[in-house]
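Some chains have been omitted; the remaining ones sit where they do in the full complex.
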Amino acid sequence: MKPTVYMEEMDAFTYREKLKRDAVVFVPVGALEQHGSHMAMCVDAALTKAMAGATAQALTDSDEDALEGIVAAPINYGYRSQQRSGGGFHLSGTTSLRGSTLIALARDIVFSLVRQGARKIVLMNGHYENYQFVFEGAQLALEDARKEGAGDARIQLLSYWDFVDDATIAKLYPDGFTGWDLEHAGVMETSLMLLFYPDLVDMDKVDDPLYEGLPAELPNYDVLPIVADYTPPSGCLSSPAASSRDKGVVLRDVAVRNMVDAIRAEFA
Amino acid sequence: MKPTVYMEEMDAFTYREKLKRDAVVFVPVGALEQHGSHMAMCVDAALTKAMAGATAQALTDSDEDALEGIVAAPINYGYRSQQRSGGGFHLSGTTSLRGSTLIALARDIVFSLVRQGARKIVLMNGHYENYQFVFEGAQLALEDARKEGAGDARIQLLSYWDFVDDATIAKLYPDGFTGWDLEHAGVMETSLMLLFYPDLVDMDKVDDPLYEGLPAELPNYDVLPIVADYTPPSGCLSSPAASSRDKGVVLRDVAVRNMVDAIRAEFA
Amino acid sequence: MKPTVYMEEMDAFTYREKLKRDAVVFVPVGALEQHGSHMAMCVDAALTKAMAGATAQALTDSDEDALEGIVAAPINYGYRSQQRSGGGFHLSGTTSLRGSTLIALARDIVFSLVRQGARKIVLMNGHYENYQFVFEGAQLALEDARKEGAGDARIQLLSYWDFVDDATIAKLYPDGFTGWDLEHAGVMETSLMLLFYPDLVDMDKVDDPLYEGLPAELPNYDVLPIVADYTPPSGCLSSPAASSRDKGVVLRDVAVRNMVDAIRAEFA
């Protein structure tokens, strides 16, 4: 088996050696969700796994300190998509967990990693709606960990897009940036997919009338049951038309560099 | 995007067409767990995803009826490994969910699929310890589905190894078969990994003294807290030494053929 | 008893008459939380109750349509304060609910109101961290309501500050606006408290060195356990120094007017 940062592709004995060296364990938290007709539904899980992999690799490769990274298996399912950030959980293909389930899932995984010896954990979020539930799960895991004598465990929670800095945003979105919530299936996600999983994107679909009228104009509130008409017909909230593999490279490089800095700031 | 049975690699519009044709949706239920020093830790999730993929493909390709298959994203984490079937949840690398979490996860995913329109669902298990919790989750999802007016949803629950018939077992295990529970990281899983993910197996490791003394002789009960000495040092419960890619082909072909028959028996 | 929009101050028979006329029922969702040394800890619950009261009254008083409003008792306790929006749940005075508790609380209250006959419900949030949990509770309540034959119930979820428009923000924050998350105990909350509960504010405290160095500069991630040093000593995230009762009037008027419009758009 070849060297890897992915825990799924690692045997247990190799993993244990890394843990003994106090490796940082990343948990990608994604979703299985519609992303328009131009992209596959794995986006949130697959991109977060790829971004966590790139970050773990950069951490490991750097000579600055002894930190190395491991990426645990992604959480493939996420919290209910909301209309203002993902089009809504009424859309077929979007497969949703209840809030309490995602809390429990994050708690159990973090707690189990801590019990194995992990003390430096990064929960990397890739589905906007997940954050609060994952935060809660992490806190519950720490409360449980303390009673097992693992009070020194530490968790960093982040969404990878928050590490794209303003200068990069200004450059990549020359016509103005509408916020990460509206970036569902837009330029950022599409560009990163073109970089990491080009076979799972079909830019030709973007010319379809389905994609007109973006970015979506959504109310500044939610309504339940969901009012289907508020979501654009493609399910995308902003246009992916300006996406490119090159933008994907820029996005990855900036975000990974900034995440590595943030992780070092907390764990080195 | 190329045709695929994998929901993760499918766009939502293609998926909706398949659902309209009443496709069978498979949910692979795996684990992230130590599998000795000779295999990666993704075995239970990765094999189940592959077996579900092969089964969904066979169903789709067949001319006998109009059934087609979709494979949802795998559940990557499973219930606590038990010593008599997986070496025990005390082993580092083995990352465990509580029972209530796995129940909730199975319930939410099944319920969400039903709400999207799926009426034929196969929960394919690949981690021995999961079964009862997944069964419970499926039943709860059906109870919830009824109140949404989806009382015609139907779920088939199975573990793929149960579809390897006695003749095949006799042929593949000439020295006697010790049961599927002890097959943790043994000939079946290793042969299938050699077939589907040969890069994630290293048969050279099997010569290590770690692998002596298998199959494990375990008591006919469980003890908590776990008595670590009961588990063999490799974490494998039976020897993978006699594994081969060819056996993987036989195992896959037999199990897929029998699963296709069983699925047809219930859903055609 | 004098006429009132507050359900707490209304007798049950009067309330039933209003429900028969299909009144909109507001549920204020607050918190009990430190808000620096210059304000009382009830801010999130008390302001939301006052804003809901003003909105319900405006709705009732208007001649445009027959809508009237009722304000249910506030949820006095909220989700754990996070450092980036409330200073952190480690601070004494900040009294926190688990995520699952807030989900259950929102679900039960909404469900109970629906069972009583309410079909138009506004969940008005006043504590940044609550939103996702309240959303989940509302969805669970609707799922339960459907089985009681109340599938026509409808819920609008909003945070009152989202109804302060950009023009007003530009006017009230001439030196730039840092976002609603950092507004914890800042100009908006303090100005509204000066309007609604002047006795619970002491602007003299703002001159204290405790209040220097605001707005806080917080990392773009969370860490657990909380790193106390990241929170400014006052517990406020931005300076309340420029607050005034007049700004409170502007904020109230703008937000109430816009909320009334949004409520009409959904319920009239």
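Residue numbering begins at 1 within each chain, and the chains themselves are lettered A, B and C in the order written.
Keep this in mind: contacts are C-beta pairs under 8 Å (C-beta built on N, C-alpha and C of every residue); 3 or more make two chains touch, one makes a residue touch a chain.
Worth saying up front: this structure is predicted, and the values here are computed from it rather than measured.
Every protein chain here is a copy of the same sequence, 3 of them drawn, and the whole complex in this file adds up to 6 copies.
The definition used in the following text is that only the chains that are shown with their structure count from here on.
Contact counts per chain pair peak at A-B. To fit its Cα atoms onto subunit C, subunit A must turn through 180 degrees, a value rounded to the nearest 5. Centrality by Cα centroid goes to chain A. Between the Cα centres of subunit B and subunit C there is a gap of 47 Å.
Separating the centre of subunit A from that of subunit C, both taken as means of CA atoms, is a distance of 29 Å. Per-chain CA centroids place subunit A at a distance of 26 Å from subunit B. Across the assembly, subunit C contributes no residue that touches 2 or more other chains. Only residues 1-2, 7-13, 15-16, 19, 32, 34-42, 45-46, 72-77, 89, 91-98, 100-101, 104-105, 107-109, 112-113, 116-117, 199-202, 205, 235 of subunit B touch subunit A when the two sit together in their complex. Residues of subunit A that touch subunit C in their complex: 79-80, 82, 98-100, 103, 129, 131-133, 135-136, 138-140, 142, 154-158, 162-163, 219-225, 262, 265-266.
On subunit B, the positions that touch subunit C within their shared complex are 144, 147-148.
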